[in-house]
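Missing here: one protein chain of the complex. Every other protein chain is in place.
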Amino acid sequence: MLQFLFRRLLLAVPVLFGIIFLVFALARLLPGDPCIAALGERATEAICAAFNERYGLNEPIPVQFLAYLGQLASGDLGNSIRQGRPVAEILLERLPVTLELTFFALLFATIVGVTLGRLSAMRRNSPLDVFTMFIANLGVSIPVFVLGLLFAYVFAVGLRGTPFALPPSGLLSAGVPHQHLALAWGLGEVEGFAGSALTFLSNMTILSSLISAQWEPFIDGIRHIILPAVALGTIPMAIIARMTRSSMLDVLGLDYIRTARAKGAPERVVRSRHAFRNALLPVVTVVGLSLGALLSGAVLTESIFLLPGVGRTLFEAITGRDYIVVQALTLVTAVGYVVINLIVDISYAYLDPRIRLR
Amino acid sequence: MTATELTPSLRQQEAAAAASSPLKDTLRSILRQRSAVIGLAILAVLLLTAVFADLIAPYGPAETLFNVEGAQRLSAPCIHALGCPETQPQFLMGLDQNNRDLFSRVVHGSRVSLQVGVVTVSFAIVVGTLIGAVAGYVGGWTDNVLMRMMDVLLAFPALVLAIFLVTAFDTLEVPFLENPLFRAMLAIGIVAIPVYARVMRSSVLSIRERDFVTASRAMGESGAGILLRRILPNALTPLVVQGTLGIATAILEVAALSFLGIGAQEPTPEWGSMIGAVRNQVFSAPHLILFPGGALALSVLAFNLLGDGIRDAMDPRLNR
Partner (left out) sequence: MRSWRWFSVFAVVVLVLAACGQQAASPSAGEESEPPATGSEAPEPTEGAAFEAMAYPEDGPAECGADNNPSNISEIRAEDERTVVFTLCSPDVAFLAKVAFSSFAIDDSAYLEAHAADGSIVDEPNGTGPYRLDAWNRGSDIVLTANEDYWGDAPLSPTVIFRWSTEAAQRLVELQSGAVDGMDNPGPDDFETIEADSSLALYPREGLNTLYFGFNNNPKVDGFDNEANPFANEQVRQALAMGIDRQRIVDNFFPPGSEVASHFTPCAIPFACEGDEWYEYDPEAAREMLADAGFPDGFETQIHLRDVVRGYLPAPTQVAADLQAQLADLGITATIDVQESTTFLDNSDAGLLTGIHLLGWGADYPDATNFLDYHFGGGASDQFGDKFDDITSALAEGASSVEDADRAAAYEAANNAIREHVPMIPIAHGGSGVAWHADNEGGHSSPLSNENMAVVSPGADDQLVWIQNGEPGGLYCADESDGEALRVCEQIKESLYAYEVAGTEAIPALAEECVPNDELTEWTCTLREGVTFHDGSTLDANDVVLSYAVQWDAEHPLHIGRDGSFTYFGALWGGFLNPPPAE
């Protein structure tokens, strides 16, 4: 196991370097003089020369790249040009929102997808199976932005006045009080790392109101997250449903299931205990791989449902030509994605020892 | 199993060995797949729509109907057969924000999307197979470097990288890239390259040491010749499967970029940009989202079904 882990980590290193280099190189390609971009149109040549000197922009590219690596290693992601504050601070605010959205989307995708897939495998070719597969095929084909807009229309306008109406935007309704964890737990002002960690957690509206027993924002937050999470989770849900179904069908045809049946185990037990559990294995991979699609989808979902997450921030930074933010957020997203895939790989290997031997 | 892991089935080996591939058999087995048939049927409709768009659409895609009596901007569909009074002009899908006939635009949009999908994926396949073939055939250091580069591309969420690329292309003074739609297509094409490179590479690796290849090599055939004549035909099936599914993805992603405003521009009737332009009107004129959105979903569905169908037809494991 250790050896496998080591090999996987070793493989990830060049990829991480490649990501950093690609982001660095593309950022140099982006339109606009970095000095003008950072200091504004009124920056004079003399000021720009000093700026370039200070940020090493007149050094050769390899030196600049090393400097950039050093900057990253010290945890410095640069300052936003438009907002005039550190990107790290922006991340602290926006990343939790995306994490929470992704979590709920994945939760929806997994629960609904696995349930549907399992049911349709067990009643193969029944109307339910046909219907489920129809939904699954349609689900992968509907663009997130179409689904999101239609949801917003149906639930905010079509169902207005009914108990099923859901808010089409934002994290919380206006005026719903939501306290910072430090305040809710009566910790007073917390400084440094612990303070950042608390702020990070507090920005996950639903989680933080749950763990600090603030029920009003908790319920309101859940109501707000339903539409974006379902819109975002539909594609992975469809994929998971199909994967569960076909992997269930595979497993049901295997020898040990026949053996179990032959031994006279009741069909229900065979299916739920023997087949289902093993069929879940490939599903784990799909769940992990869906994360890329989820992060892509988050850009669209967050801008449709106006959630202040990383995806929307990234898109706004691009339209606002805030290159430092673009560079930093792309980097963080990509690195996060690699790390998550690493975790999925490792946990998969842990669940299925055969992988390690490959 | 994903297509990248496909090991050629027995039947394919026989087919390859026989050199003359029994196209009929393949087609027949594809047509036995229900999903492939449905996919093909939708695709046929789409193709016909695209080819005969000028005949089907009552108006031009960019034609503003301010001089048509009774044409009310943003109005909902008016279909005479469904009870819309004959006194009003018929608009099957209503009118859009610029007083254009939405039906005509959606019909013409099929042209754009089909072209976008096919061109983008063709680009990705050509570049991807080249990289994959070289990596697999040459091996060693080259293989390592090329495939790590592919890993880097795959490490980004597709849309995030594509957005970044489109922005970066802004600076390149290439005449071809002046059209934002082409910028978007190139970005999506680049993002898709690694998939084909991986498919090609694994095909090459699995065949390289096979007897008939060794035999050709012994007979003095050049490396390029072997790649072209012996290995490529064998990699065709997974490439076709992946390519068909890839067209669906490409259409979807280019539409997403257009939706965000960094793809097709007015007055191009691209479905994604049509939706993006009216996202503000969703609560007052939902038909402007529904119809292009439906067309988009339908064409993506067609390619997905077809791709799945071909894969199932080629994978004997599922023939039960």
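Letters A and B name the chains as they come in the text, with residue numbers starting at 1 for each one.
By definition in this document, contacts are C-beta pairs under 8 Å (C-beta built on N, C-alpha and C of every residue); 3 or more make two chains touch, one makes a residue touch a chain.
Note that the coordinates shown come from a computational prediction; the quantities given were computed from them, not determined experimentally.
Contact with the undisplayed chain is limited, among A:A25, A:V63, A:L107 or A:L183, to A:L183. From the options A:S196, A:S246 or A:T285, the residue with contact to the unseen chain in the full assembly is A:S196. Within the set A:R94, A:R118, A:R242 or A:R271, the residue that contacts the chain not displayed is A:R94.
Note that of B:L40, B:L74, B:L205 or B:L298, the residue touching the chain absent from this view is B:L74.
Looking at A:P168, A:G292 or A:G311, the residue that reaches the missing chain in the full complex is A:P168.
Listed by residue number, the positions of chain A touching the unshown chain are 1-2, 5, 32, 40-42, 44-47, 74-77, 82-84, 86, 88-89, 91-95, 97, 152, 156-157, 160, 165, 167-175, 179-180, 182-183, 188-193, 195-200, 202, 306, 308, 319-321, 332, 336, 339-340, 342-343, 346-347, 350.
Considering the complete assembly, chain B touches the hidden chain via residues 62-64, 66, 73-74, 97-99, 261, 265-267, 277, 279-285.
Note that only the chains that are shown with their structure count from here on.
Chain A and chain B have Cα centroids separated by 25 Å. Remark: chain B residues 35, 148-149, 151-152, 155-161, 163-165, 167-168, 170-172, 248, 252, 255-256, 259-262, 272, 275-276, 279, 282-283, 286, 289-290, 293, 296-298, 300-301, 304-305, 320 touch chain A in the complex. By the touch criterion given at the top, residues 14-15, 18-19, 22-23, 26, 29-31, 137-138, 140-146, 149-150, 152-153, 156-157, 253, 292-293, 295-297, 299-300, 303-304, 314-315, 318-319, 326, 330, 333-334, 337-338, 341 of chain A touch chain B in their complex.
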